[in-house]
Structure formats: structure tokens, C-alpha cells
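As you look at this complex, bear in mind that one protein chain is not there, while each of the others sits in place.
We call the chains A and B, going by the order they appear; numbering starts again at 1 in every chain.
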Amino acid sequence: MSSATRPIKPKKKIYKRWVIYIVLALIYVWALSGVPVEGFKETAGQISKAILSGIFSPDWDYVYLPEGEDLLRGLLDTLAIAILGTFISAFLCIPFAFWAANNMSRIKANAGIGKFFLSFVRTFPELVMALLFIKVVGPGSFAGVLALGLHSIGMLGKLFSEEVENIDLGPSEALKATGARPLQILWFAVFPQVLPGFISYTLYRFEINLRSASVLGIIGAGGIGTPLIFAMQSRDWSRVGIILLGIIVMVTIVDIISGYLRKKIV
Amino acid sequence: MIEFKNVSKVYPNGTQGLKDINVTIEKGEFVVIVGLSGAGKSTFLRSINRLHEITSGEIIIDGSSITEAKGRDLRIARRDIGMIFQSFNLVKRSTVLRNVLSGRVGYHSTLRTVLGLFPKEDVNLAFNALERVNIVEKAYTRSDQLSGGQQQRVSIARALAQEAKIILADEPVASLDPLTTKQVMDNLQKINQELGITTVVNLHFIDIARQYATRIIGLQAGEVVFDGPVEEATDERFSEIYGRPLETREDEEVGASANESAE
Partner (left out) sequence: MNQLNEQKLPKAPSRIKHYLTFILILFLLWGSAYQTGSTFNELIEGFPNMFSVLDEMIPPNWAYFDNIIQAMLDTIRMAVLGTTIGAVIAIPFALFSASNMMKSTWIFYPVRFILNLVRTIPELLLAAIFVAIFGLGPLPGIFALGIFSTGIIAKLTYEAIEGIDKGPLESMTAVGANKIQWITFSVVPQVAAYYVSYVLYSFEINIRAAAILGLVGAGGIGEYYDRTLGFLEYDKVSTIIIFTLVVVLIIDYISTKLRENLL
């Protein structure tokens, strides 16, 4: 093949690629410049070893204590926070989901406002919400429940509204033609279509909320996080070990059950 | 009785949907609306129960104007008009019985229907309707497990359970094969003859229209271009009006198989 007939590598692509490289390089120079380089605490190795040995020799006695404040009760509390918080948000987000669904309102801007509101709620960190609720109802599990309940509206509302946007509008039209009232149309034509999706997303959010609920205690909003942070502060690493183990086991079991249920529903 | 008085419809984009239509359909008639795609058949049908709004004129059903009706009056008027759709429009995840019962919700309060407290008579009506279309054994089956023809019969049962005085059917057989087409059209005809329910059907195919109708209305560009008994709706007449003969089911079958063999 003579070189004259060879296509030339497109210049624009090379140019674009270099721009991306340079931008990336600048970002990393900037990011690395802000990291303190004074190094690790001298005790880092020692503590890591202590934590590891704590995790591999957990404080089994802590699993159940007759006088309370043990691992099982902590996990149960965590589970309860996640269940109640998820349920509250699944319930409260329904009107927002319909508000944010494009096919449910005649004015498109209306749905847009709904979507923005939901993304606002989604971005508001749940821990900060929990901190604020602690100021309102006092420290404890209830503050955690309220924080999860409010924060999850953001994500569940978005997922629910996408489900509503995907429905077949035919049945609604048929119901309208029989002389049904708007609420009846919603109940008979829309709800049966979206319910499986709603339940599946609620379970998915429950999996996420369980993880969140296990850290809420770090700031005093109930659950297993509180004894965990106490154990860390008192450097009781074998207790930290058993709590971590407990969280991992609980989350794994709940993930498996919830995943099974979600598969069955869809 | 359905009366169209100077009915016109102009879409927001300027398209003329219906143009000065004056038609009276008597009680008990089996009227088939024919015409090419986009002739305004669906607009005509949907303006009767006001799923589509008209822009001028008036439609009067059994002496009262549906055009003027608002809120509760409109719902009561719609309660008396059953509608059957090309895509069946059943709630696929609900059972057959629940779909048929949903035809009854216009008769009861929201709370009562939402709680599922349908009176015994309603359930009887629903079963009777399912019996009439020969599908009662599927009452507790989920609708998405039925074939297209069965689903369309369920939607006829929904209109029956509604105790409708008028049934509107918008291309009821367009997504069905010839055999189930016959079952569904036979059902509609039987209901029309035995219960005396006024039936207005949109059809794409002139041969099926001739087979079942007592009267045929031809539409073109939103205007009535033919209105008369079946005997007058000859091929020659339609070729004259439309500049070509209207499609028949056989044409489509032949065309479809030709396409298949081409592939």
C-alpha cells in the first residue's frame, strides 16, 4: 500500500484526547497538593495489628448479656430503625412520586419541580438530618428513624416516579370511559401496575437503610453504631471485632432475603 | 340514541379532526364506521364519551347533552357507555374478575370500591357478563395469562358489567387473528341483538363491516362521505368515494404472507 492512500489519523480526536489528559493531570496535581504528607501515626502498625487480632478473636460474651446493651439488642434496634424508616419513606414518597412523574401532570414544569425537590432531598445527607432530628426529638433511635424516613423519600420518590412514567395508560383511559372518579382510576388502573415495582424498590432501599442505620449510632441516633463508637474510643478491639462481625452477618442475611423476595416479585 | 349536531373538531396543530358532522344513531343499531387511517374514525368514536373534546357543535345522548355535562353528570353519562379498545386496556396484573368489576366503580363511592366492597349483585353481574362471552372459567386468572382474543372478550364483559346502553368499540379486532376476530365480532353482534345495546364499531376492513353492520358510515378527512345500509356499501361505491377500494381482511392476509415469503 502506498502511503498516499493511507487515511490520516483524525487530528481532532488526538487533540481531544490530549485535552482530557491535561485536565486529568491538573486535577491530580491539585488533589495531591492538599494531602498532608506528615505520614502515619507511629502507632498505626500497632493499632492495625490490635484491630486485626481483635477481629479474629471477637468478644463472644458480648453477643448476649442478660442485663441488656448487648450485640443482639443493638442489631435488633438497628433492624427496627431501618424497617420503620423505610416504611415511612415508602409511604410518604408516593404523592411526591406522582408529582414528579411526567405523565401524571399536564404541565411539564410541574413534574420538573417535583423532580428537583426529590433530588434536593436525596442530596441532603441523612446523617446531617439525623443530627437535626436529635435536636428535635432528643438522641436515640427515634431520631434515626425520622432521618432515614425523610432522607429515603428522595431516592424512593425518584425510583417510584420512573415506575409511574413507565405505566400503560390504556387501562386508565378505559376506567375513565366507565365513569370512574380520579381516585378510582388511580386505584384500579395505575396502582396494580406500579405496585410490584414499588415493593421491589422499597426492599432495595431497605438494604441501603440497614447499612445507614448501623452507623447512625456514631452520632447518637440509635442502633449498633453507639456501642461500636464507645468500644473504639475505649480501644476494646475484641468488642469492635464482634460488632463488625455482627453487622456483616446481619447485612448479608438481609441482603440475601431481600434479594430473594425482589426476584420473586418481578 | 346518539345525535351529532354540527360537530367539528380542530386539533391544536390545526388538523381538522371532524368537520360539521350531523348523524343520528338510533337505539339498537349496529353501526360500523369505516375509512382510511386518519379519516377521523377514532376521534368520532371518542367524542361520543368525551375521551376527546370537540371544538364546536353538540353531541346529545338519549336526550341530554354530553357536551355540556360536567363532573358528576359527565361520569354518570360515561357510566352508560361501554368502551372497547384495540389494545384491550386491561390491567394486566389484575385478575379477570377484578378487571370486569372495575366496570362497576362508577356506581359506587370511591372509598367503597377502594376497599373492594362490591355488592353481591355486582359480582353476579360480572359473572353473568363473563358467561355471556364464554370465559367465566378464567375469572380468577391474571389477565396477562390470557390470549389476545380472550383479553378482548374480558373487555367486552367489562362493558357488559357496566350495564352500558351503548358500546363503543375502537378497532376491536385490529390486533387479533381471523379466528379470534370472528369470535369477538360474534360476541358483539350477539350482545347487540339479544340485549339491544346500541353498538358503534370502528373497523379498518370493509368485508368485516359488511358482515356484521346494520348500517355503515364512511368517513374521509373528518367528513361523512357515506351513510347507509350495508346493501348500498358496495365496492364500486367505495372505490368512487375513496379513489380506491377499501382494504379487506383477505387483502391484508395476502399482503402479509407475501411479505413473509419475500423475507
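Throughout what follows, a contact is a pair of C-beta atoms (placed from the backbone, for glycine too) under 8 Å apart; a residue touches a chain by one contact, two chains touch by 3 or more.
For clarity, every value in this text was computed on a predicted model and none was experimentally measured.
The chain that is not drawn here is touched, among residues A:I8, A:I107, A:V136 or A:V266, by A:V136. For chain B, the residues touching the chain absent from view are 124, 127-128, 131-132, 136-140. For chain A, the residues in touch with the chain missing from this view are 27-28, 30-32, 34-36, 40-41, 44, 47-48, 51, 76-77, 79-81, 83-84, 87, 119-120, 123-125, 127-128, 131-132, 135-138, 140-142, 144-146, 211-212, 214-215, 218-219, 222, 225, 228-229, 232, 235, 240, 244, 247-248, 251-252, 255.
One rule holds in what follows: only the chains that are shown with their structure count from here on.
Each chain gets one centre point, the mean of its Cα atoms, and the points for chain A and chain B are 48 Å apart. Only residues 168, 170-171, 173-181, 183-184, 187-189, 192-193, 195-196 of chain A touch chain B when the two sit together in their complex. Residues of chain B touching chain A in their complex: 49, 51, 74-83, 85, 87-94, 98, 102-103, 105-106, 110, 113-114, 155, 158, 162, 168.
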